[in-house]
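Just one protein chain is left out here, and the rest sit where they should.
All chains are identified by letter, namely A and B, in their written order; residue positions are counted from 1 within each chain.
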Amino acid sequence: MREHVTLRKVALVAALVIGALLMMFPFVWTVITSITPDGTLAAGPTLLVDNPTLDAYRQLFERLPMLRIAANSLGVATATTVLQLLTSSMAAYAFSRLPFPGRQALFAVYLATLMVPLQVLVVPLFIQMTRLQLNDTYFALLAPSIASAFGVFLLKQAVDGVPRELDEAATIDGASHLRIFGQIVIPLARPALATLAVFAFMSSWNSFLWPLVVVRSPELMTLPLGLSALHGQYTSDWNVIMAGSVTSIIPIALIYAFAQRHIIAGFAHSGLK
Amino acid sequence: MSRTIRATMRGAAPVLAGLAAIGMLAACSQGSATNSDPDPTTADGESGAPVTITYMNFSANGGNEENLQAIADAFTAENPDVTVEIETVAYDDYFTSLQTALAGGTASDTFELNYENFVTYAASGALAELSDVPADVYTPSLLDAFTRDGVQYGLPESFSDVVLFYNKTLFDEAGLDYPTADWTWADEQAAAEALTGGGVWGDYQPVSFHEFYKTLAQAGGQFFTEDGSAVAFDSPEGVAAATWLIDKSGTTMPTEADGAGTPDFDTNLFKEGKLAMWHSGIWMFGALADVEGLEWDIVVEPGDAQSASAMFTNGVVVNAASDQPEASQAWLEYLTSSQTMVDLRISSGWELPPVADEAALSAYLEQTPPQNRQAVFDALESTVLPPVIERQQEMQDILTEELGNAAADRKSVEDALADAAERINALL
Partner (left out) sequence: MTTALTNRDVDHSPGRSPSTPPARRRPRTRRRTLAWAAFFLAPSLVPLTAFTLIPMISSAWVSLHEWNLISPMSWVGIDNYVNLLGDQRTRAAFSHTLAYIVGYLPLTYIGGLLIALALNAAIPARSLLRSAYFLPVVTSWVVVALVWQWLLNPNSGLVNTVLGALGLPEPGWWTDPTWAMPSIILASAWKDLGFIMVILLAGLQAIPGELYEAARVDGASAWHRFWRLTLPLLSPSTFFVVVISLINGFQVFDQVYVMTAGGPGGATQVVVGEIYDLTFRYGRAGEASALSWLLFAVVLLVTLLQMRGQKRWVTHA
């Protein structure tokens, strides 16, 4: 019996590792192309690189003000994440716990904001930003993602899962909504908050179309804009593009690796077991 | 309708109505375009007060940013009152960015347009009329390309053309003579067949709008009827041109399934010495010059009924909403005709300057490779510009799509051209 279980576990892990290799393959290819000297895309990926070089990374830093760009991206993505966690968790609490009239309709309006594609919103949004004289500012970069219906929905599902007995008990003890929100609901929704943090950071970090139209000054350039500028009209130095790609993937991968501890730890702290 | 949905709709209606009112206000008051640098003291543009004008472009992206900045600096050195602020955007994103800026009224004072898109913008009233242009400085046909209804709306900024690149080593190994300027399609075909095999492809020419209008001209056909009211390419010449492009695919030329169409596929093939002949633009000189061990040269593209080479040109225009029209035009004239610009473009191998004075270009001819650089100018003797309509991009997409259908055997060449003709006529 015990051997049987172990054998199954070994098979499971083996399958997972093979799957993981398949998942990592494009990233590995990206890394390999970025250290290949000639700067072209090979006919297909190879695992062996003749004369590997970090020249593409040097070129990347020469052609783009990478430190400034990375700092911009990091700043905007961090601010977006913090704001989204705050605005989404508050809204999620309201939708889950406060029986105000028109609640369901308002929630539908929130969801509706996800249903018109950005491609068609970009121009009206840009015109509005122009009127508010906010174009070409850091604020304009993050304004459309201060609040996220995706985040509200994700956290609402999580807050719905927090037992109401807990806040009812707290209410009897005289706790206000603010206390229940901050001391009961938020700690218990940590896995979902960590998940949202990853997604909020990621979508800001990779955001392209909106920054493209709203940013004019080179000083405000974010990573995806920088990487796009590496594509020439007729030819592209793929090793440099791939070096840029690797540079932009690593921070989010690290953030995920960090956040998943919280995703796992979430329920262990809940005191519900 | 279910109860829940009804309840939701009822609840949402007032909210949406309120928002609609705000939105209408926002949309209606879409104001006139203003300059992004509305310093009232510089409104005049005459001497005295310092002026800043903005210039948005795509062609400096990917290597020529410093050259463009150098031209701007030289202009400011000669005109200390005027500073040029440059914004460079990658070609693929350029028009998204430009159109949004125009819609929001924040587009730069001056910007770049390629010839194909010029008409769309000129027809839309987005461009300022230029007056007193020093016409004799420019190659007349290029200057003429940026007029509409007799009005000069832009200045030519650069041009380039398409030639036949060939790999000398592969021709030597096959014991074939190098291509010459008097080759025809038949000669190219014969050589391509002899050169294909053993991991080498004989020829590469994309099946696309840009190749089609040119081969159509080579076949002696017309894209539009004389009065321009309908297309004329669904003709025997059109069929010949499309067949010439399509029949290469899979025989002497790699197909999509071989990887054609993926980024830089043809460039890499030629660089790796696996492609004998390649229809491409002179903008590739720089990328090929660095390749070690690659022996290559160019020749004017083979014609059929007649010779015809594709020429591309970029122009620069003044935003109709600019409050600095004089300073803007002065900058554009400098950008397109100054000696500083000519020297920089030639020394850096950027696209060629549009100036009439051929002596100014002599330095260009002295550079190698390619040996036969003269072919770049020989090709200009019989050029064909892209056919242009207001709904340009749609026309290009339709033609490329229908040619693709024929190339993949989903349609006969005749049917594909007939369908393309019908769809494009609907755009005119």
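Note that a residue touches a chain if its C-beta (ideal position, glycine included) is under 8 Å from a C-beta of that chain, and two chains touch if they have at least 3 such contacts.
Predicted, not measured: the structure shown is a model, and the values here were computed from it.
Of A:Pro37, A:Pro52 or A:Pro163, it is A:Pro163 that touches the chain left out of the display.
For the chain missing from the display, the contacting residue among A:Gln59, A:Gln104 or A:Thr137 is A:Gln104, taking the whole complex into account.
Only one of A:Thr78, A:Gln128 or A:Gln183 touches the absent chain when the whole complex is considered: A:Gln128. Listed by residue number, the positions of chain A touching the unshown chain are 9, 12-13, 15-17, 19-21, 23-27, 29-30, 41, 43-45, 86-88, 90-91, 93-94, 98-101, 103-104, 106-117, 119-121, 123-125, 127-128, 143-144, 146-147, 149-150, 152-154, 156-158, 160-161, 163-164, 177, 181, 191-192, 194-195, 198-199, 202, 206, 224, 227, 241-242, 245, 248-249, 252-253, 256-257, 260-261, 263-264, 266-267, 272-273.
Seen from chain B, the chain kept out of the figure touches residues 2, 4-5, 7-8, 16, 19-20, 22-24, 26-28, 30, 95-96, 99-100, 102-103, 120-121, 124-126, 255-259, 262-263, 391, 393-394, 397, 401, 404-405, 408, 410.
Definition applied: only the chains that are shown with their structure count from here on.
Annotation: 37 Å between the Cα-based centres of chain A and chain B.
Residues of chain B touching chain A in their complex: 4, 7-12, 15-16, 26-27, 29-31, 36, 58-59, 61-63, 87-93, 96-97, 100-101, 103-106, 259, 262-264, 267-268, 271, 281, 283-284, 287.
Every residue of chain A that touches chain B in the complex is listed here, in rising order: 40-41, 43, 102, 104-106, 108-109, 112, 122-124, 126-131, 135, 209, 212-213, 216, 228-236, 238.
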